[in-house]
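Here the complex is missing a single protein chain, while all its other protein chains stay put.
Our next item is subunit A:
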Amino acid sequence: MNYFPDEVVEHVFDFVTSHKDRNSISLVCKSWFKIERYSRQNVFIGNCYSINPERLLRRFPCFKSLTLKGKPHFADFNLVPHGWGGFVQPWIEALARSRVGLEELRLKRMVVTDESLELLSRSFVNFKSLVLVSCEGFSTDGLASIASNCRHLRDLDLQENEIDDHRGQWLSCFPEAYTSLVTLNFACLEGETNLVALERLVARSPNLRSLKLNRAVPLDALARLMACAPQIVDLGVGSYEDEQDSESCLKLQAAIRKCTSLRSLSGFLEAAPHCLSAFHPVCHNLTYLNLSYAAEINGSHLIRLIEHCKKLQRLWILDSIGDKGLEVVASTCKELQELRVFPTDLQGGGNTAVTEDGLVAISAGCPKLHSILYFCQQMTNAALITVAKNCPNFIRFRLCILEPHKPDHVTSQPLDEGFGAIVQACKNLKRLSVSGLLTDQVFLYIGMFATQLEMLSIAFAGDTDKGMLYVLNGCKKMRKLEIRDSPFGDTALLADVNKYVTMRSLWMSSCEVTLGGCKRLAQKAPWLNVEIINENDNNRMEENGYEGRQKVDKMYLYRTVVGTRVDAPPFVWIL
């Protein structure tokens, strides 16, 4: 390869797109390192505090697309206090000052402000794609800046963000001459939508492929929108409310019939079940169906819809579908690859809509299944063993039994053997979440068999430090480990400090880890940021005279090349 001019080598590298592979290429030799860095188009930063914008720009001066992730995963469940961090502003400022021709920005769990969005919209002439997932801190004013200033915008994709809705006119900020919209997702906006502006925007967007509406778009508006955009591939229905107006329903049916490219359906935040049948004609083409917000639709209507969806690959649904409904899924959706079953009743009120039987049925009926997220009230080892036998191809297996510490409901045994069977059979397992009554034994199995495991979530499990040690010693590919309410302490934390070089991060909350233990770790590993999050006191723990033996409520550690971050709030103490 050294005999080829750089341009040829670079051209070869163009075919290598995965981050992992490009990272590997850059390690081969100095020459390849140099060529690779100048040609890297897409940069992925899994933890925004592992590096800073200046170093990013020094290494990759020419990238076009940046993905940044901020808060740790458990922030989704309110375990990370407001103000912890993950601010995108310094990144946008640095990129704006540089000569990077940013075209795509994808952010997850970050704090984004209207100021950031305004700066973004003004700084990059060719900016095309903004994807914000689980972010917060901005309002529709920020969206207005994006709409007004990004002439070449293709994608505006807002997924599950907390957005302050000023009920403004952001949709009418897209210029009349602007026709390049491909993706528009504003399902998470809570307020009123300017329907006229929306319809005009959709009507002048011939390339629109993905449209996800919010609550405030009623049925008759939906019908008009679909009539303007029959080329739509991905549709998020907002408020599917029907005010006894069958005319809207008929218009909708007519519009839907023309949408022959429709492959993906979601939304149904308020849903009138009797209009669901309007979608039956397109069901046979659907590959993704997300009904997980449609609490109003009962099991039988769901089943009637799903019976038509023979090509479904991904299904997100509520547990109101029941075991019987899952049996229908198992017999209808032979192409199913991913299933997520969410709980309807978060209070754990004993409404046993899905059980281990539903899970077993799915595993038996869907040979291509590789990802599952399943919330249920009860489980047995026997069921898990059967699932493991039926589906050795799991890549992601997340089981959440709603009641912590719950044993096998038939034998009253811990669920160690069941999960053990899963990790032993599924040789490609990359992500695992465990729940129910579990002893150290399950972690012995995980350490022994889950050789490809990259992410593990543990809650209310284990007996002693041995459990955590089995995992740290055994899972060579572990990247993200998150543990809550489990009796693991300093011994496990400190056993192998070098393990944290190969891991992105470790979260431990309500465990047995002490302040002294964390301090010792921070001393041994200066390339780690060991953060203690203590929201009960706004003063630093050291000032309060906390002793080494003091148990730490929340600890989050991550590898970094740029040392302690400067934007930590008072309740975060970085050792």
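Basically, contacts are C-beta pairs under 8 Å (C-beta built on N, C-alpha and C of every residue); 3 or more make two chains touch, one makes a residue touch a chain; residues count from 1.
By our rule, contacts and distances are computed from a predicted model.
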{"item": "Chain excluded from display, named as in UniProt, from \"Auxin-responsive protein\", \"glutathione transferase\", \"Immediate early response gene 5-like protein\" or \"60S ribosomal protein L7\"", "value": "\"Auxin-responsive protein\""}
{"item": "Full-complex contact with the absent chain, from A:C188, A:V202, A:L265 or A:L289", "value": "A:C188"}
{"item": "Contact residue for the chain not shown (choose from A:P72, A:G86, A:P343 or A:G474)", "value": "A:P343"}
{"item": "Contact residue for the chain not shown (choose from A:S210, A:T439 or A:T560)", "value": "A:T439"}
{"item": "Identified contact with the non-displayed chain, of A:S39, A:N52, A:S134 or A:N185", "value": "A:S134"}
{"item": "Contact residue for the chain not shown (choose from A:I35, A:L79 or A:M478)", "value": "A:L79"}
{"item": "Hidden partner interface residues of subunit A, rising order", "value": "74, 76-79, 134, 160-162, 188, 192, 195, 215-218, 221, 239, 241, 243, 269-270, 292-293, 295-296, 342-348, 375, 400, 402-405, 414, 433, 437, 439, 457, 459, 463-464, 484-485, 487, 510, 512, 535-537, 549-551, 553"}
